[in-house]
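One structure is given below, represented as structure tokens, and several questions about it will come after.
Coming up: chain A.
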Amino acid sequence: MSTARDVIFQRIAKAKGASTPEAAHIAYATIERNYQSAPSLDRAPIIHLLEDRLREYDAHVYRVTESNVGEQVKQILAARNIQRVLVPDGLPESWLQGAIFEIDNQQSALGLNDYTAVLTTATLAIAETGTIVLQNAPGQGRRAITLIPDYHLCILRTTQVVETVVEAMRLLEPTKHLPTTFFSGPSATADIEMTRIKGVHGPRFVDVILVTDEIL
Partner candidate 1 sequence: MNVALFITCYNDTLFPSTGKAVVQVLERLGHTVTFPAGQTCCGQMHWNTGYQIEALPLLPRFVAQFEHAEAVVVPSSSCVAMMRDHYPMMAERIAAEGEDKTLPERVAKLLPRIWEFSEFLTKKLGITDVGAYYPHRVTYHASCHGLRGLGLGDGPLSLLKSVRGLELVEISNLEQCCGFGGTFAIKNAEVSSAMLAEKTQAVLNTGAEQCTACDNSCLMHIEGALHRQRTGVGTKHIAEILAHTEADAAAEANNPVEVTV
Partner candidate 2 sequence: MSRVPLDPRTAPSFQTAAKVLLGDAQLRKNVRHATDVIQNKRRRLVEEKHDWQQMRESGRQIRAHALQHLDIYLAEFERNFTAAGGHIHWARDAAEAQRIVIDLVKQTGTSEVIKIKSMTTEEIQLNNALEAAGVHAFETDLAELIIQLGEDQPSHIVVPALHKNRSQVREIFRKKMNLPNLGETPQDLAEAARQFLREKFLRVPVAISGANFLIAETGGVCIVESEGNGRMCLTLPETLISVVGIEKVLPSWQDLEPLIQLLPRSATGERMNPYNSLWTGVHPGDGPTNMHIVLLDNGRTDVLADHEGRQTLQCIRCGACQNACPVYRQTGGHAYGSVYAGPIGAILTPQLMHMEHSQSLPYASSLCGACYEVCPVKINIPEVLIHLRNKVVEQNGWYAPESLAMKAVAQAFLSEKRFRAAQRLGRIAESPLVKKRKQNKLQVLGQEEAQTPGWIGWLPGLLGGWTDTRDLQAMPKETFRDWWEKRNEKGSNRT
């Protein structure tokens, strides 16, 4: 008896003729990709654009130099009255000020639910869409830690900011096998009368610290 797999492949071949990897490869190269793939803005306006987009999503955005990151973290956490923060492995010690920082030890989801805040860095950010890209990498950790706590403080260098989605996808190419999460603002829904409501299941509050170590 032929398997479901065999049957489906036979049906596909019958439907359109069987293809070969070579034929697919040759045809693939002819696909037109004439959309914008390079930035259209200078660096300074790109960073401004990201800030605007993040603020549209109700994130607070702070711009500091490298040496002031720790102080900024301290101030933000104090203002939000947060004493205990979950962090992944791999963050600079100097950033972790003003609270108790507990490194993720692969606790269960239930364990993660005890944390109200998480602090991470990110792989890159996309100005045009206000998107921050997280991957399973040092400083960012596994996906669950930026999901369950209600508050996410994300620290990002301005050199990690690109203007367009296409640039971002190309920068991510070498790490495309990693678990990757694009987030654009806090979790949201518009399922009730198309009214955008922030904060359903993911973090409801997101703040971003932009570290300016490039000359803008």
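Behind the choice of candidates: all candidates are chains of the complex that A comes from, given by their letters.
We adopt the following convention: a contact is a pair of C-beta atoms (placed from the backbone, for glycine too) under 8 Å apart; a residue touches a chain by one contact, two chains touch by 3 or more; residues count from 1.
These figures come from a predicted structure and were not determined experimentally.
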Given the complex, what touches chain A, 1 or 2?
2
Over in the complex, which chain A residues touch candidate 2? Could you list them?
3-5, 7-9, 11-16, 18-21, 23-24, 27-28, 31-37, 53, 106, 109-110, 113, 126, 128-131, 136, 142-144, 147, 165-166, 169-170, 172-173, 176-195, 197, 199-203
